[in-house]
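Here the structure is laid out as structure tokens; the discussion comes afterwards.
Excluded from the complex is one protein chain; the other protein chains are retained at their positions.
Showing chain A:
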Amino acid sequence: MSDIPEDLHYTKEHEWISGIDDGLTLTVGITAYAANALGDVVFVQLPEVGSSVTAGDAVGEVESTKSVSDIFAPVSGEVTEINEVVVDDPSLVNSDSYGEGWLFRVRLEGDPEDLLSPEEYAALTSGES
């Protein structure tokens, strides 16, 4: 139902990752499918720039009208940048999930594991909807 861009990787926690193929710094966001399921996002709390994160750890949270969910680190590494624009205007998570609604950037340490291809993520979300 929701768009699943072909040039990104995904996680089972409904996050997207860009830059896997072409660099060491990856951008992380929440998929449109997840944003739609959450409803209007009203608050995002992001990890601190410079902090080290481990794949699978809860590193922040995203709050909508009805619920609050953890943001997980999809890979291990150091947080190099957070999206201050989305902190000020969390509705970007809903309106531009794969663009202006990005959350944070990580300098990758080690190899990413358990990431999903667009096809695999499409299969995951079609099973849940």
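Criterion: a contact is a pair of C-beta atoms (placed from the backbone, for glycine too) under 8 Å apart; a residue touches a chain by one contact, two chains touch by 3 or more; residues count from 1.
Please note the rule applied: contacts and distances are computed from a predicted model.
Asks: Hey, which one's the missing chain according to UniProt: "Peptidase M16", "Nitrile hydratase subunit beta", "Aminomethyltransferase" or "Energy-coupling factor ABC transporter ATP-binding protein"?
Replies: The record for the missing subunit names the protein "Aminomethyltransferase".
Asks: Which listed residue, A:20, A:42 or A:122, touches the chain dropped from view?
Replies: A:42
Asks: Touching the absent chain in the whole complex: find that residue among A:63, A:89 or A:120.
Replies: Once the missing chain is taken into account, the touching residue is A:63.
Asks: Could I get the residues of chain A that touch the absent chain, sorted low to high?
Replies: These residues touch the chain not displayed: 36-37, 39-40, 42-43, 45, 61, 63, 65-66, 68, 94.
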